[in-house]
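As you look at this complex, bear in mind that one protein chain is not there, while each of the others sits in place.
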Amino acid sequence: MAEERIIAAGFGGQGILMLGKLLAHAGMMEGKQVTWLPSYGPEMRGGTANCNVIISDAVIGAPIVSEATCVIAMNLPSLDRFESFVQPGGWLLLNSSLVPRASTRHDVQVLAIPVNDIAHQQGSLRVANVVMLGAYLALSQAVRKASVITAIEDVLGPGKQHLLPINLNALDAGIAFATKVQV
Amino acid sequence: MAEERIIAAGFGGQGILMLGKLLAHAGMMEGKQVTWLPSYGPEMRGGTANCNVIISDAVIGAPIVSEATCVIAMNLPSLDRFESFVQPGGWLLLNSSLVPRASTRHDVQVLAIPVNDIAHQQGSLRVANVVMLGAYLALSQAVRKASVITAIEDVLGPGKQHLLPINLNALDAGIAFATKVQV
Amino acid sequence: MKTVYQKSAGLTGVPMHYCPGCTHGIIHKLVAEALVELDVLGRAVAVAPVGCAVFAYEYFNCDAQQAAHGRAPAVATGIKRVRPDNIVFTYQGDGDLASIGMAEIVHAAMGGENITVVFVNNAIYGMTGGQMAPTTLVGQPTTTSPLGRSRLGQGAPLRVCEMLATIEATAYIARVSVHSIPRLNVAKRALKKALQLQVENKGFSLVEVLSTCPTNWGLSPVDALRWVEQNMIPAYPLGVFKDIEGGT
Amino acid sequence: MKTVYQKSAGLTGVPMHYCPGCTHGIIHKLVAEALVELDVLGRAVAVAPVGCAVFAYEYFNCDAQQAAHGRAPAVATGIKRVRPDNIVFTYQGDGDLASIGMAEIVHAAMGGENITVVFVNNAIYGMTGGQMAPTTLVGQPTTTSPLGRSRLGQGAPLRVCEMLATIEATAYIARVSVHSIPRLNVAKRALKKALQLQVENKGFSLVEVLSTCPTNWGLSPVDALRWVEQNMIPAYPLGVFKDIEGGT
Amino acid sequence: SPRLGPTRSPSVVQASPPPSPPGSAPQKSFLPEVIFEENLCKGCELCITICPTKILKLDTTRVNIRGYFPAIVYNLAECSGCASCAKICPDSVITVRR
Amino acid sequence: SPRLGPTRSPSVVQASPPPSPPGSAPQKSFLPEVIFEENLCKGCELCITICPTKILKLDTTRVNIRGYFPAIVYNLAECSGCASCAKICPDSVITVRR
Amino acid sequence: MAKKLMKGNEAIAAAAINAGCRFFFGYPITPQNEIPEYMSRELPKVGGTYVQAESEVAAINMVYGAAGAGARVLTSSSSPGISLMQEGISYIAGAELPCVLVNIMRAGPGLGGVQPAQADYFQATKGGGHGDYRVLVLAPANLQEAVDLTQLAFDLADKYRNPVMVLADGMIGQLMEPVEFSPYHPAFALPPKDWATTGTAESGGRRRVINSLYLYPDELENHVRAIYRKYAEMERTEVRYELYDCDDADVVIVAYGTTSRIARSAIEKCRRLGLRVGLLRPITLFPFPFAAFDRVVDRTRAFLVVEMSMGQMLDDVKIAVAGRRPISFYGRTGGIVPTPEEVVKQVQTLLGGPGA
Partner (left out) sequence: MAKKLMKGNEAIAAAAINAGCRFFFGYPITPQNEIPEYMSRELPKVGGTYVQAESEVAAINMVYGAAGAGARVLTSSSSPGISLMQEGISYIAGAELPCVLVNIMRAGPGLGGVQPAQADYFQATKGGGHGDYRVLVLAPANLQEAVDLTQLAFDLADKYRNPVMVLADGMIGQLMEPVEFSPYHPAFALPPKDWATTGTAESGGRRRVINSLYLYPDELENHVRAIYRKYAEMERTEVRYELYDCDDADVVIVAYGTTSRIARSAIEKCRRLGLRVGLLRPITLFPFPFAAFDRVVDRTRAFLVVEMSMGQMLDDVKIAVAGRRPISFYGRTGGIVPTPEEVVKQVQTLLGGPGA
């Protein structure tokens, strides 16, 4: 039974919760079982945020991820906190624009992506999360790109369709970067 | 084991609760076990009042009297309500000044006393309850007259000792009436 | 021969349990007459408090809900929001409204809830046997202020009308008394006006009625009326404290 | 060289958790400075509310109790009655004091409890994420009044000072702001006076401080200060509403 | 705190002029009627105090079903029919006709 | 709703005049000192707005341990030592000496 | 309808509206704020009314009034706020009014914390208020169930004229899962609300009174016994639970809501280790599925109760098992959600070994 368990973490403003929602949304559209669980509480606003996403073929029990197939760390505190959650052989995606250090894990696959810089090139820091999502798409079979694109369209809604291009470009940039380094 | 179980009932203003307290107080001073339980609740003030008094040589369980050795009815509603509570052979004391009818019980000893009239002769309607208490004393071995007198003194307290004489006279009048009819 | 006065059709006719001469009964009559004269009895819903008036639901000849102690304004809000066409009024004592129910009355007023409050101030907790109320007069003895309410540590009587009149969304706030026929006539007009404003969706209205508690004051009903005139009115000035229509 | 200004000894120095530019921090400083300047820090007991200021017990450099939501005045009453020589003050938000805690604040005022209340009015529920408060301005959008508070059905902002000033046993009631240095100086004087009156056993004192919530207002801290000046002060006039010493 | 009274239907006592003899002047019938639902009366004396012409009293010769001395009119001739007594009565005992 | 920051002891950045060369005029030392407990700073810019002489700014070249651009004085010479900045600072970051 | 990805709190709110609820009275508190926020946004669109009460005390009494006026009405809060509602809930049960309450539990006691907990079980199921009464308690374990049970809650409330509580926790409230809304139909024929205070003009003259006061003990006892006949009926008709992998289970885990999901994951891990473990998941906490235990007690060797509390449902499990099998308990509290791994360890120690 295939089950993808993702932890995505970063600063409040980095759209990390949205990244997770897009994944869950995409998974749902592919008829998969999905859960999305955010950190919450007063200490969250303006502070660090993280979410757990599970995409599975079977009914999902615990929605809290203790053994992650992939951890996405958008800043250093997130890496410090969640590095150990990656299961052996799993993925660790770092935002190298903000994370100064390399991973200390040798039993996992690590990919460092300067998502802020890439997003900057794409024209807005605010799509950094989508760049990271693209990178993830390139490495994982969890969901199809098409589903993610529909998810983005749905989330933007009729009002914000003008933001679609920049998001799609960001997605592609992320995919491109990840595939490049993979090759 | 000797146990005296009294129900005293009447209008709110008739000092029926005090009558019961005096009995309990006297019993206590004789080293007996005593309980005094009043009816209570919003419907009581200004309305009908009653209390259950138990005087016993042994520990008292239920303080509610279901089988009374003596029922004191200071008015008609009280008779209507409690007449049936007297145990066979027990006493039923009526305030004939206010109770127009005779008792329907033939298995109990009934004594009708015009306590209001007697109290009136003693100079105050407000000692009607003490007259009734005197009558009870004449018929029962539950407590000694001396103890009741001390109880009255205690209850009046230093402030109201001037009321002692009229109360003692009322007590004697009650005793006298009861003994007279008994003879 | 015509009838000058008879029992109001706004009352069920169930004999009232109030102590002899308690003015709760008079206030019930005035409210009932107002409902009838405004022709809203059929769509009226009374909210009874916890207090001596708890059985109000037995007396007013309309639908009624019995509310938890102090919460009548919240209950009335619930009713009115669901059925805006009903005429919803609470009937509350001073312990109920001014003590435990303070948050509820202030917020019903703040929200401009379109309800009418009949506030019966007898300066004491009647039902529970005469304990001190926020409205108890300074120096007035009660079972929980045996030496009389003392300003120091227990403060001064709470003037609910004056306080609520500072709240913007209130439509009508008045204090009346029923200790004499002229006063009683004024009281009835105030109650009618308060209810009329609700009919016109003008918002929150409250009429405070000074009332007696002969039993716990330890006075005869007649002396109790005098006590209202001589002791309560000086502490609780009569009058209209808020009227969105400007008039009095 | 002498120190013109430094962190108050009335604060523990624990870094505060407030959002950037939130004026809760400024108000904490003023209270702390007042306690130090009156030389009562050592006998002060703070009562922290439920609200963003819940951690006030971490910041004020004195003993403290954390109170249930809205009940700080009751908790303060309990403390003060047991230890009249302590200087007891509550620090409460507008949801805490003006909504759920309305009965407690009115009755602390009515009883003339000899405590001091610091009432931080930011027209919103900060801690829970920006819901409507009784003090929310008409038209101000919040997460539970997405289209802005509407006078119809939600009423007008509650003016706590004006309301409490009608209560006889209150000693001092004032509204201040901290959006500018001159205002901030006035605010500090008001807080000192309120605490001083407690020292002199003069009874209940309350200082309402208009405050910002940049996070939930969706404004920068600087714009938030302007919003206080331009929008809040017109709805909440500054000034002294009650002063038993007559002065201002 | 309230007394819960019985709820039996009360008996009515009417203070109205005696039937006028045939042919007698009609103006007698202009006397007001003051009717008491006597069993509702609690003997509080508010009506007695409020009556401007002081023509009411408690009938201390008997008690009603609730054990109270009921109020009565003892001098109807003086009655103005102002209904003050009826208005003040907390228990809606009195009806006044004119 | 609050962010719970770290409580490590902050580093201090002092904006005070450079040590005056020997024999130079002493009046330099009359310049006020404006000291920032930089790691407490949240970059809210209230001090910057309130400063009458507008000599404060955020140092956007670096972040403090809490991830904020810290406020600094960039033109101490203009400083009047009025301490407005320190008074308005919600986080007691600033000490002013004169 | 198509599936929608929704937060638990919003799903519950949407379900209420779908079930015809048009009135919400509440007061903000973490972690359930999305419920009042959703209601304040969506109710006006369907002609409904959102009232932000001044407190939970006021909220529950507004619910009383609205329910008494005949409306389908909802309130929601979290642990401390529910404590403040206890008098009101007792009144609503005593006056036999239908309403739905949501408790998105957080950690206590006192102010405690805002993270998920299950420590209000006693309060919800035994009655945190005074007197003889019960609240029908539904405990969803996933968001589709939260939607379905919330809608059912309104029907049950109307059927029994009794408050019904949806009891969940911060995790379920904050969680997102796909949910589906089908057009609402009552689960069964609903009785007419011929007791609601609509005014005598509309109801045709007979006065209607909402009340819980009975000064005469015999009347009050009759009233309470009548209410308890409804509870007996609930125990016959409304008991809901799920048995999972119990047929061959040496250990049966008993857990509801969030912890039942953790248990499910733990059971999969156990099975992979060759440990035969099953799950008994109460869905109705009152009425509690006592009879369900009789179906598994003979086969199983032991019960393991897992709660996010110091042990509350444990009492009901003890009553259900009545000494027939050993019961062990694993609880985390303070806002900590146990991991499947922790639960597996408990099973291993119970069965005295890492696995088969």
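Should a chain be cited, it is by its letter among A, B, C, D, E, F and G, assigned in written order, with residues numbered from 1 in that chain.
Note that a contact is a pair of C-beta atoms (placed from the backbone, for glycine too) under 8 Å apart; a residue touches a chain by one contact, two chains touch by 3 or more.
The structure presented is a predicted model; accordingly, all values stated were derived computationally and were not measured.
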Residue, one of G:R41, G:H223 or G:K345, that touches the chain absent here: G:H223
Absent-chain contact - pick from D:I26, D:A64 or D:A169: D:A64
Given C:S99, C:T170 or C:Q198, the one touching the chain that is not displayed: C:S99
Among D:M16, D:C52 or D:I79, the residue in touch with the chain that has been omitted: D:I79
Contact with the hidden chain (one of G:K4, G:K159, G:R208 or G:R332): G:R332
Residues of chain B (touch criterion as defined above) contacting the omitted chain: 21, 24-25, 28, 34-38, 40-42, 59-64, 66
For chain G, the residues touching the chain missing from this view: 57, 79-80, 82-84, 86-87, 90-95, 105, 107-115, 117, 119-120, 122-123, 126-133, 211-225, 227-228, 309-310, 312, 315, 318-319, 322-324, 332-336
Residues in chain D touching the chain absent from view: 12, 41-45, 47-48, 54, 57, 61-68, 71, 74-79, 81-83, 86-87, 103-104, 106-107
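Keep in mind that, in the parts below, only the chains that are shown with their structure count from here on.
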Minimum number of chain-to-chain touching steps separating chain C from chain E: 1
Leading chain pair when contacts are tallied as C-beta pairs: C-G
Euclidean distance of C-alpha centroids - chain B vs chain E, Å: 39
Chain B residues counted as touching two or more neighbouring chains: 42-43, 45-46
Touching two or more other chains - residues of chain G: 30, 54-55, 215
